[in-house]
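Okay, so here's the structure we're looking at.
With one protein chain held back, the other chains of the complex are shown just where they sit.
Here is chain A:
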Amino acid sequence: MEREPAGTEEPGPPGRRRRREGRTRTVRSNLLPPPGAEDPAAGAAKGERRRRRRCAQHLADNRLKTTKYTLLSFLPKNLFEQFHRPANVYFVFIALLNFVPAVNAFQPGLALAPVLFILAITAFRDLWEDYSRHRSDHKINHLGCLVFSREEKKYVNRFWKEIHVGDFVRLRCNEIFPADILLLSSSDPDGLCHIETANLDGETNLKRRQVVRGFSELVSEFNPLTFTSVIECEKPNNDLSRFRGCIIHDNGKKAGLYKENLLLRGCTLRNTDAVVGIVIYAGHETKALLNNSGPRYKRSKLERQMNCDVLWCVLLLVCMSLFSAVGHGLWIWRYQEKKSLFHVPKSDGSSLSPVTAAVYSFLTMIIVLQVLIPISLYVSIEIVKACQVYFINQDMQLYDEETDSQLQCRALNITEDLGQIQYIFSDKTGTLTENKMVFRRCTVSGVEYSHDANAQRLARYQEADSEEEEVVPRRGSASQRGSIGSHQSVRMVHRTQSTKSHRRTGSRAEAKRASMLSKHTAFSSPMEKDITPDPKLLEKVSECDKSLAVVRHREHPLAHLSPELSDVFDFFIALTICNTVVVTSPDQPRTKVRVRFELKSPVKTIEDFLRRFTPSCLTSGCSSIGSLATNKSNHKLGSSFLSTPSSDGMLLRLEERLGQPTSAIASNGYSSQADNWASELAQEQESERELRYEAESPDEAALVYAARAYNCVLVERLHDQVSVELPHLGRLTFELLHTLGFDSIRKRMSVVIRHPLTDEINVYTKGADSVVMDLLQPCSSVDARGRHQKKIRSKTQNYLNLYAAEGLRTLCIAKRVLSKEEYACWLQSHLEAESSLENSEELLFQSAIRLETNLHLLGATGIEDRLQDGVPETISKLRQAGLQIWVLTGDKQETAVNIAYACKLLDHDEEVITLNATSQEACAALLDQCLHYVHSRGLQRAPEKTKGKVSMRFSSLCPPSTSTASGRSPSLVIDGRSLAYALEKNLEDKFLFLAKQCRSVLCCRSTPLQKSMVVKLVRSKLKAMTLAIGDGANDVSMIQVADVGVGISGQEGMQEMLREMTATETLASHAHTVFRMGIFLPCCVPCILRREDKPYTRSASPVTGIPLRLKAVMASDFAVPKFRYLERLLILHGHWCYSRLANMVLYFFYKNTMFVGLLFWFQFFCGFSASAMIDQWYLIFFNLLFSSLPPLVTGVLDRDVPANVLLTNPQLYKSGQNMEEYRPRTFWFNMADATFQSLVCFSIPYLAYYDSNVDLFTWGTPIVTIALLTFLLHLGIETKTWTWLNWITCGFSVLLFFTVALIYNASCATCYPPSNPYWTMQALLGDPVFYLTCLMTPVAALLPRLFFRSLQGSIFPTQLQLARQLTRKSPRRCNAPKETFAQGHLPKDSGTEHSSGRTVKTSVPLSQPSWHTQQPVCSLEASGEPSTVDMSMPLREHTLLEGLSAPAPMSSAPGEAVLRSPGGCPEESKVRAASTGRVTPLSSLFSLPTFSLLNWISSWSLVSRLGSILQFSRTEQLADGQAGCGLPVQPHSGRSGLQGPDHRLLMGASSRRSQ
């Protein structure tokens, strides 16, 4: 029966099909004999083989093979890959040069050793990675799956890898799809199934897939043997959001295939018992795998700089070699004619001409001096970076308890870029905010419902996110609802349980998440679910409900309501159904027993429409088709209770339910009902109480939950119908005709439904206010109704503005009633669009636009999106670190500005330049004005100007204090349209110049493309290091353009429909999780960049509106759980990574130059003959063996400034931004020092052995030894922290050198020509001169550097050195944290870190002139804490200090206890206020450069009062931390009082480290 075509589409013209042959794939059932095959009775094995052969011809099987190599291909392939690196080619070239006898410097084999070593290490790493991949492949390939076997005529278990295209696969609930499968049958009676795409894109919400049309009506189970249709579909491609094709049945009928028929590999089947499908794409042709590509490789800024310096080294090498060549030519020219005894002629006895000799010498010199190009540097950098990534991943404080995720480095080689960021581009929603959408308030029909109770409830959540707090609002709301219907409150109770119960069967992960994260996931948070309704509105809804229940039988029930009530009713209906929320019950896969209202829907053809919507049908409420359908469904369900036509039955049922007395419902629900619906209703209730809403976007869920709070409950959503339950009306089932999904250009979504009460066709639209307000039906101002409408609109607009100003996300809800004719007309074109194969997307878009006009405004909603924890603090810290933060958001300006204020991006006492222009010229003019203003700022405040449509406001909301007005830059707010103008070629420079002057920039209503353009502009024009952070698909482009892309990984289901558009084709990959497991599976690189020419690509599927979007995490280089982790990532790890790597790179340059210098100086004494006094073994292995480990350890572990100091002094970050550690100047200084050192290390042995009987290599060996010691000592000077690892590696290096030398020199008496170093080292060890030279030379070589470093440390210390010196002043700091750490990490530590950290941060302001910061003294206005002056006191005595600090580590959370701002103690705040007042004079006093201890003590009498006040507040705090604020405070006096602050600093330090 499945041969019967369901669709009535005509098969396409044959010519057309042939033309598409090349682009399509044809899939047939494997169970059928192949076309034109031998007799079907062939043996099983033969059939199997044949099948394989056929598959092998052109279709990939399902074997996953991510390995790059096979055993055979490994060597050539790997070498080929490795030789793509210029460095490797260079070194191999050098090594091969050695095989040319005329120029060779070393033994050819030996010269190959280092490069072979490097190649081998890389090859080994590649091999290991490949093996890991192989193992994971193997595991995946051997997963089991039920495949229909032709031989056994049933489903048998097979491995994944044995699945072929054309196989029939049966999957059960919670199984993973092994390939891309076309859904042919589902256990769901509606032919639906639900899938979870978490493995693809991380979204855990369910997405719906439906059986191919024509198979959904199957009554009995699907039998693969009878499947004879041919499937034609696209060639495999990587577009996850698209699948087109058709299925051609035997009779030539054809049915279209769409994305929602396809089950993608890697997704998980949920809520459905079993499905059967045919494999369309297998293995590497699946969409999931096609989206895989290699991990991202970026060149970091430091590396670019380094490469530039490597080029300098190359130049230097060539110069040295040239110099040497010329010298050798001259030398030859001078001596060869003189029959010098030492002159060696060529083998034929003739002499080399000077020129030839020079050429040879040049090449040999390059070989000898090759070490100048640091071969080991590249390997070392890779190792160091790998370790840095490891350490970042391992940082406990970047671990997020809530989501059980830690920071992931997805790009392996740009860690040091984190330390050099200058601009941060941040998304707003989901990045700065939590992306937990909470319904906050709404306006309906021009009346505002402020939801005060709801606001209070939210405030309570704000205060404490604890379990106990949750009970309070719930009880309140439950009692409130009790009067309405007790089943509601019963449901509430159940719902509470449901948050703790398992979400889906068989998924323990989900169960854990549901319980552990109940207050954090977007779908289960009570904060989002339990909305307290506004009493007024609730009353109105209830009134609607009641009156509609009464008048429902009448002709036009809604007309009986007042317009306002009608709007209210429609508003809530729209909230409930205008979405794509999936209703699920977590316990069991749904068993649908409900009556199907109508089976064939959405309407697919005009005939269909005509049949269903003929006036007779509409008026009578039934039709022949309808009854036919119902009969069919009756048959299918085998239910006997429904004998009447469906619509009648529905009405009947509803009436009966309505007929029940309200009290009965209220008292005991439906169970007491004695009629024949009882069982069904009980079942309904059963399933209802476990209802969960799985939404594409949190906004949608928030609205559905809001509607539920008003007893308008979404109970069921099928692909063709939506059911809403109301207390009095009962269940209303809306026939869902179309869903016009959200897309980012329309910025709205609509549903087309048939209203069950009126039988009218309604369009409900929900979308951004800016769009929807323009689409409203023009209302005449003549009649009263029109005027009323106008008034409502303006009121609504006002409220919308108000909402936005409050930082709420606004949505407009509108409705349109379609007449039958209008609908028919639209449907015609829509169907054409749908069936169009060529550009159906474009046509569907047009079609949607045609429908969404003449809307009637119902109301608007305000949804709150709360700030994430610690965002203001983080922003303030990043600011102090000298980072410019730009927020690029798609939200409207008012919302964005408000959020910006909330997160302290904008400050109330700073000026805000708002740039709103409506034309190019206006924008240009505005920019000029702004620039002018910025230049002359401070002289006068520009008045607000309005020029026609152009408005420029210089609003300073709060008059800035005189001290800050001049010092502060203004902030810039620009909207999307102006941004588009400003980004034009002719204006971008001006815009950039203006933006550069601004403290922060806020771009509102910006598209993803604009976001990426802004980032690109800043990157290219300002040559600045940029970081983009975002969470959603709309940030992907920006994340990819920026130097460093950071994705927010914390939340699930972070995609939201109402988010601004996405300009990307969306892709996803599972690679991020695989990567987490240590398997370097390549991850996806979306094709956004090549899409640039086509900015608006809609990602929403035209059919379902469910876009499968890419998480920003996929495109990012780093994935952080929360925004606030950015602070630690940049300020701490970024700085460390940068400083470590910069110093290591410099050290390597130094090391190589110095080593090569030794050889070069020798050329002056050997006739520039490229001779070397250093044994070639030492020469070649020196870098690799003896001097490699210590710099590596330093490069990995060195902490130039301790973590707590870095975090409390974000200003230190600027050293990375300014490239202080590694700039051209440092490089050349470094090289000069290397030259000097090599000169010293050469000349001292030279002079010491001058005119002695020392032989060449006995003289060279001390030089190597000296070089090694010098390197180690040099490293010692540059190493800031000496851990035991440093000591061990340094000792090991020296030991290794001597051991190797001794062994080597004793190993063979006649080997290793030409040096033949037999017994050299042994002889040297008996020579006192050796020791004397080795002792003195390194000291002499390093004296200048040491002297310079100490001078620098004293006279002109850098900020970093100052910070280091600061830590020296508080030696106890190192011990305290260890003690607290020993007690283990408290679970809440990470949460409280920021609150407790605040005081610490303020306590160490780095604001004095020596720091050259432009930040104000107290940069944390946010916390309201006084900018403490405690730091101004030098630490002189430790006695009291110790006394005070001793008890602290004993308390359970010492850092917290001491540092938490008490708040509960009124006197203290007074005291603090008093101390604040004196901050400025005191600190300015201390910042005097001539200020000395003596002065300080003499001025003590003046400030002693203040000191005691300070001290008082400190001790108060201490006391408060330990025993509350009631403790008596011992009076301190004089200098002992000063210890308080210092002590507090110590504690600050310890608490930072202990967390």
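Heads up, the rule we're going with is that contacts are C-beta pairs under 8 Å (C-beta built on N, C-alpha and C of every residue); 3 or more make two chains touch, one makes a residue touch a chain; residues count from 1.
The rule we apply is simple: contacts and distances are computed from a predicted model.
A.B. asks: Out of "Cell cycle control protein", "Member Ras oncogene family RAB30", "Lipoyl amidotransferase LIPT1, mitochondrial" or "Electron transfer flavoprotein subunit beta", which one is the UniProt protein name for the chain not included here?
C.D. replies: So, among "Cell cycle control protein", "Member Ras oncogene family RAB30", "Lipoyl amidotransferase LIPT1, mitochondrial" or "Electron transfer flavoprotein subunit beta", the name matching the hidden chain's UniProt entry is "Cell cycle control protein".
A.B. asks: Given the contact definition stated above, which residue among A:90, A:335 or A:993 touches the chain not shown here?
C.D. replies: Final answer for the missing-chain contact: A:335.
A.B. asks: Which one, A:359, A:383 or A:1339, makes contact with the chain that was left out?
C.D. replies: Of all options in A:359, A:383 or A:1339, contact with the hidden chain holds for A:1339.
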